[in-house]
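Supplied in structure tokens, the structure appears directly below.
Here the complex is missing a single protein chain, while all its other protein chains stay put.
All chains are identified by letter, namely A, B and C, in their written order; residue positions are counted from 1 within each chain.
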Amino acid sequence: MAGNTFGQLFRLTTFGESHGSAIGGIIDGCPSGMELDIKFVNSELAKRKPGQSSVSSSRKEKDEITILSGIFEGKTTGAPIAFIIPNQDQKPEDYDHLKNVYRPSHADYTYKAKYGHTDYRGGGRASARETIARVAGGAVAKIYLNKFNIKIQAFVSQIGEIKISQEINKINLNKIDNNILRCPDEKVAAAMIKYLDKIKKEGDTVGGMISCKISGCPVGLGEPVFDKLQADLAKAMLSIQAVKGFEYGSGFSAAFMKGSEHNDEFVMKGNKIHTITNHSGGIQGGISNGEDIYFNVAFKPVSTIMQTQNTIDKKGKNVLLEGKGRHDVCVVPRAVPIVEAMAALVIADHCIRHHI
Amino acid sequence: MAGNTFGQLFRLTTFGESHGSAIGGIIDGCPSGMELDIKFVNSELAKRKPGQSSVSSSRKEKDEITILSGIFEGKTTGAPIAFIIPNQDQKPEDYDHLKNVYRPSHADYTYKAKYGHTDYRGGGRASARETIARVAGGAVAKIYLNKFNIKIQAFVSQIGEIKISQEINKINLNKIDNNILRCPDEKVAAAMIKYLDKIKKEGDTVGGMISCKISGCPVGLGEPVFDKLQADLAKAMLSIQAVKGFEYGSGFSAAFMKGSEHNDEFVMKGNKIHTITNHSGGIQGGISNGEDIYFNVAFKPVSTIMQTQNTIDKKGKNVLLEGKGRHDVCVVPRAVPIVEAMAALVIADHCIRHHI
Amino acid sequence: MAGNTFGQLFRLTTFGESHGSAIGGIIDGCPSGMELDIKFVNSELAKRKPGQSSVSSSRKEKDEITILSGIFEGKTTGAPIAFIIPNQDQKPEDYDHLKNVYRPSHADYTYKAKYGHTDYRGGGRASARETIARVAGGAVAKIYLNKFNIKIQAFVSQIGEIKISQEINKINLNKIDNNILRCPDEKVAAAMIKYLDKIKKEGDTVGGMISCKISGCPVGLGEPVFDKLQADLAKAMLSIQAVKGFEYGSGFSAAFMKGSEHNDEFVMKGNKIHTITNHSGGIQGGISNGEDIYFNVAFKPVSTIMQTQNTIDKKGKNVLLEGKGRHDVCVVPRAVPIVEAMAALVIADHCIRHHI
Partner (left out) sequence: MAGNTFGQLFRLTTFGESHGSAIGGIIDGCPSGMELDIKFVNSELAKRKPGQSSVSSSRKEKDEITILSGIFEGKTTGAPIAFIIPNQDQKPEDYDHLKNVYRPSHADYTYKAKYGHTDYRGGGRASARETIARVAGGAVAKIYLNKFNIKIQAFVSQIGEIKISQEINKINLNKIDNNILRCPDEKVAAAMIKYLDKIKKEGDTVGGMISCKISGCPVGLGEPVFDKLQADLAKAMLSIQAVKGFEYGSGFSAAFMKGSEHNDEFVMKGNKIHTITNHSGGIQGGISNGEDIYFNVAFKPVSTIMQTQNTIDKKGKNVLLEGKGRHDVCVVPRAVPIVEAMAALVIADHCIRHHI
């Protein structure tokens, strides 16, 4: 069970390495008769594309999807949807100097230890480029969720020490795409850009946080015990490279709270059941209650830095690793579509599991 | 896919409601020839037992396991290990007043909406009593891990506003069981007890945090993409009732850090590869690197409080819910064995997946 | 993945050895709100009970089910349904002489080789007594299928050289339970009984065949490629002890046929689509077409015979194995409810997979 499949009934199986010929995947379990808007899928891919700004990697790829199966006359047939995105801007020679070295906080060492024979070029299967297949799969999931009016919106809420202080339900999410950082608070975004410029000059990188809101979920998504909706969301997020933490609803602040503060009282609004507060984050007993689902995801700083580091090579000899090659100062803005994609895959899977 | 099974190769499937005849489960995939120490299993169950102190629920049950299969002459045979723990102290009449009401922040409403017909007594399947099967399964996993010298130690690091400020690798984990709160810092524990007494008098409850360290893991556990070790740990933790967040290694503080601070440089110690720092939390690229794995889990306050709350009944009418019945002021100390059990299940599963 | 779970969405996980304390299982994925008729379940268990006649094993057990969870006020709640059937008539000392011997065509040798430490008493997990959990699970599946008017009827069509020559759609299936052999053709049944008496006197055993018809299936059950309906039925049947072959529709005789003979032409009957012939056995392209599904299952003779056999012991020494202990002359009549149970599990699983 090698772990390249995500989901139970709406399943994405992915493949591909950073410097292989292509990245891609198979979506199995997508209902038939659904119009598949390729332009929308490509627009999602564009959001995670490198080279969007001076703060991200300069790798240039077209990153357009080719669908190989499962679509006929523009609509899904219920057959598996296979897709590929070619790797175009491969410069494997850029990685020759990394062939025999274990880069700090990269997967070089653990992959080597686990597999013996590995594709070291650009991180191989461990490369963040792997996530392009998640974004493609998530885009199909979003199209499916769209017919239930389920909407997923993620944004950058923190970069390094600079963060949005407002509560999520008070933030205008229509402004997410107004700036390159996908931070809906313009002032905060401006400060972030300044901060990133400084970090870039230092040859350093920085971590950050993404917040996400899922609105329009019906009551009933999630399974009671091990497959609670928050459990599957947590797994989805922690499966993304560089993610170090997940919290939903009140999250870590719940540890400080009293029951009398935290409990969400039920109330009727019209003929619908709602809660007055939403510390539950839209999920109770592992099952969606119809309120907004919201969560935060913490990202560590990118491990590739433009500074010299001490490390060892494959023979255990101390070596100095110099900083060179492509890299992002901060990966968090580009991870926004990835967070959304993984959330969409979880919700789509649970929609089908719940037979909506 | 109703979500009552956890794990891929070392699998636990559980059953049982709070006020049914028994809680239990089936462990499938446990290797043969392993001595199963029932006393150890029962000692683990005792750790999550209610009524251990004035701060926890007063339900009294013996909570001893009965093994129905899979063991012959004291050793596992490779056949599935079924077990039950009878529910003894059932007083379903205690729950008659809850039959028609949706308790705030409980699963009453979402279960009703999802299933129509539900066992409302004591939360039914949503009850924390469900976790006894996890602890039993986890105890078997711990016995299995023991032969590889893999050790899992969780403890209470925060209750409400009172928390341990030391880093995890500086805490003496031998002191965990020195007090009823399972907090290894005695001074902090004393303050917590005082705090909980106050909360109890208010008829209120409070959240907290559990920290966990896994030591002795070989290099290589975890699968690269979706089944990263941290992803499966996150899912395991978020599947526990009342858990609101998970972070590993540097966790949420990584969002504030720079790459130059966060990166763990490799170094040889004797003939073994180690990292100087351990912000990675023992996992790189989703795969254990041989360093200690450590993580934090945030718990919300118990939803059942001894105060009057506003809510609605099944007909949507506003009702006042009075506080009565059994309850814990703080569930966190009793959740320590649950966190360990779920961690043990994840690590055992990945040991078998990795063919160690 | 130790193989004690059957099904994807309607899942049965079983446990128990012949001479352990109980056999049982957990059914996960059974929809909520379904009345569970325990009497019906017990009547199904009674059908596979030993000691029903002079031709079957003399082991006497009550074989009544105890439900531990998942049922509240007589109806399913969507929670896992756990059940046990105690083993009462255990005489492990009967098996002491088998402790060190590999019985011909039993699982003693392969279990020992695979697991090292095994429960040899009465075959342990390999015992046909394991099937009681299948019959219990299948009974619940039948109750579920009943609301769609899907009906499963199996019967004995051959014992040794004596067989029913009629086509399945010409046999009066109401007569199945008219005789102890569950053979709906009375004359054939009488000849079978005579034949079995002879075999019994010889201290021998004999094989046979069970035929099964599933009527009332909606169009659309089954998945196109690997999980074709016939593939899952084949797996279900070959998972039963002593089964050596499976064929559906035209079966092995299809190898002799021409396309012009074998093709089932479509025709309208009223406003419904039907086929004139049914060589397809109710399944086309892996998916049910609304016609009757029918199949045959071949059973080998019981391996325990009342004759002396040559074999070896665990040290590889030649030994003579004398025939003694309980045994069935022919297991086929008692396997009828097992075939039905496994078929019911497959169809129930595919009903849920197909969202009917």
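By definition in this document, a contact is a pair of C-beta atoms (placed from the backbone, for glycine too) under 8 Å apart; a residue touches a chain by one contact, two chains touch by 3 or more.
Not measured: the values here are computed from a predicted model.
For the full complex, which residue in B:A79, B:V140, B:A154 or B:A298 touches the chain that was left out?
Reading the full complex, the residue touching the unseen chain is B:A79.
Of C:D28, C:D63 or C:D232, which sits in contact with the chain we cannot see?
C:D232
Take the complete complex as the reference. Which residues in chain B touch the chain that isn't displayed?
Touching the missing chain: residues 1, 79, 224, 355.
List every residue of chain A that touches the chain not included in the displayed model.
1-2, 4-5, 8-9, 11, 13-17, 20-26, 28-29, 32-33, 68-70, 72-73, 75-82, 84, 114-119, 124-125
State which residues belonging to chain C touch the missing partner chain.
1-6, 8-9, 14, 102, 104-107, 109-111, 113-114, 125-126, 130, 158, 160-161, 199, 202, 204-209, 219-220, 222-228, 230-239, 241, 243-252, 254-268, 271, 273, 275, 279-281, 284-289, 298-305, 307, 309-312, 316, 318, 353-354
The working rule: only the chains that are shown with their structure count from here on.
Which whole number of Å gives the spacing of the CA centres of chain B and chain C?
Chain B and chain C have C-alpha centres separated by 40 Å.
Measuring centre to centre with CA averages, how many angstrom lie between chain A and chain B?
Distance between chain centres: 26 Å.
Could you please state the distance in Å, as a whole number, between where the Cα atoms of chain A are centred and where those of chain C are centred?
Going by mean C-alpha positions, chain A sits 47 Å from chain C.
Show the residues in chain C shared as contacts by 2 or more other chains, in ascending order.
1, 79
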